[in-house]
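Only a single protein chain was left out; the remaining protein chains are all shown in position.
Take a look at subunit A:
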Amino acid sequence: MGLKSSLHNLKEKYKGTKMAPAFNAIHTFLYLPNETTHGGTHIKVADDLKRTMNIVIMAMVPCLIFGMFNAGYQHFLVLGEIGRAEGFLDVTFWNWNNLVIGLQKVLPLVVVSYGVGLAIEFLFAVIKKHEVEEGYLVTGMLVPLIVPIDTPLWMLAVAVAFGVVIGKEVFGGTGMNILNPALTIRAFLFFAYPTWMSGDKVWVHGAVARDKAIAAGENLDAISGETVLGALAQGKEVAYSAWDMFYGIIPGSVGETSALLILLGGLFLIFTKIGSWRIMLSSVLGALAMGLIFNAVVSSGWITESSKFYALMNTEFWHHLLIGGFAFGTVFMATDPVTASQTNKGKWIYGFLIGFISILIRVFNPAYPEGVMLAILLMNVFAPTIDHYVVQGNVKRRMKRLKVKTA
């Protein structure tokens, strides 16, 4: 008896009982069910919610794998055991040792994220007597990619529980949420445990543990790895070239560093028509616009080097696309179909403001070195309002046209 038929039998056995949604979910996750509908004509679409989600996950897998290698690479680099990688294909980066560290640190994050999140989804499905909703599949993959490598697992578990319950289930589950659940989880971590989410220790595996060992009296050198944004916010020199930033061989959250792989993922999403190219493009335009404004302010001499915003404002406008989590947020989180604007015109406004506000927060608020998380959450809240006015504008225009015709 194959897996499919045993899953089917299991589902039939539990039909009508309390646990039925859980077994249905497992069955349909792996296979297309055999059941056919009776009576009436039905159109069958292959890209249901689960398969849509799977495509987004596929787009993120390169970032995940890259993140694992990068975790090990940054670790060994600050320890001084390897030299700096030159270019994207350097063997010092694509190295077995790097991957081992990455696997050890990243896989537990993935397991905890999915384990806790799906457990809550199953629990709520059983309580609400609904089918299990697939919304967590993407969130569960996003979460490990947007947290620092050394995030303690229990913190992640608490944050995931909070994000899924408060960010999504209280609003009625998948499709009803106002805020992006993955960003809710990250925002919770950020405000609850700020020491684990910012600074120059958390981005490199081992730096926090090393600090503790030193505090306990061991004779070791402290190690640290600052993100590009962290260095800029403090007015320090940035030690990475634009190509480094583009390839992603820089410290940062697990999967958000490589603009190249995010770009490929974004193109994949646009090609498969899962992600909205309008949001991605307008968000990039918004960021560039804000970057240009800041560059203009600097070149017109309104601000001098003594200002604490000088380093960030003086950053070349297109560099903003490569550093921090901007690219990742734009491609994978701003485009979340549930929380983004639904109308085409609305998507342009929504995306543009995300880019614009991201860079604004990034430059003017040193307490929040990365603005894209807050910008997307803010625009999530405004998305329904934007849609409302776009639709009303449309109605008004058509009414006017009608009046001209009839008059």
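By our rule, contacts are C-beta pairs under 8 Å (C-beta built on N, C-alpha and C of every residue); 3 or more make two chains touch, one makes a residue touch a chain; residues count from 1.
Basically, contacts and distances are computed from a predicted model.
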Protein that the absent chain corresponds to, by UniProt name, given "Na(+)-translocating NADH-quinone reductase subunit D", "Succinate dehydrogenase cytochrome b556 subunit", "Sugar ABC transporter ATP-binding protein" or "Outer membrane protein beta-barrel domain-containing protein": "Na(+)-translocating NADH-quinone reductase subunit D"
Touching residue (missing chain; options A:L3, A:V91, A:A215 or A:A367): A:A215
Residue, one of A:P152, A:G175 or A:G393, that touches the chain absent here: A:P152
Candidates A:F23, A:Y73, A:F93 or A:F188 - the one touching the absent chain: A:F188
Contact footprint on subunit A, counting only the chain that is left out: 152, 154-155, 158, 166, 170, 188, 191-196, 215-216
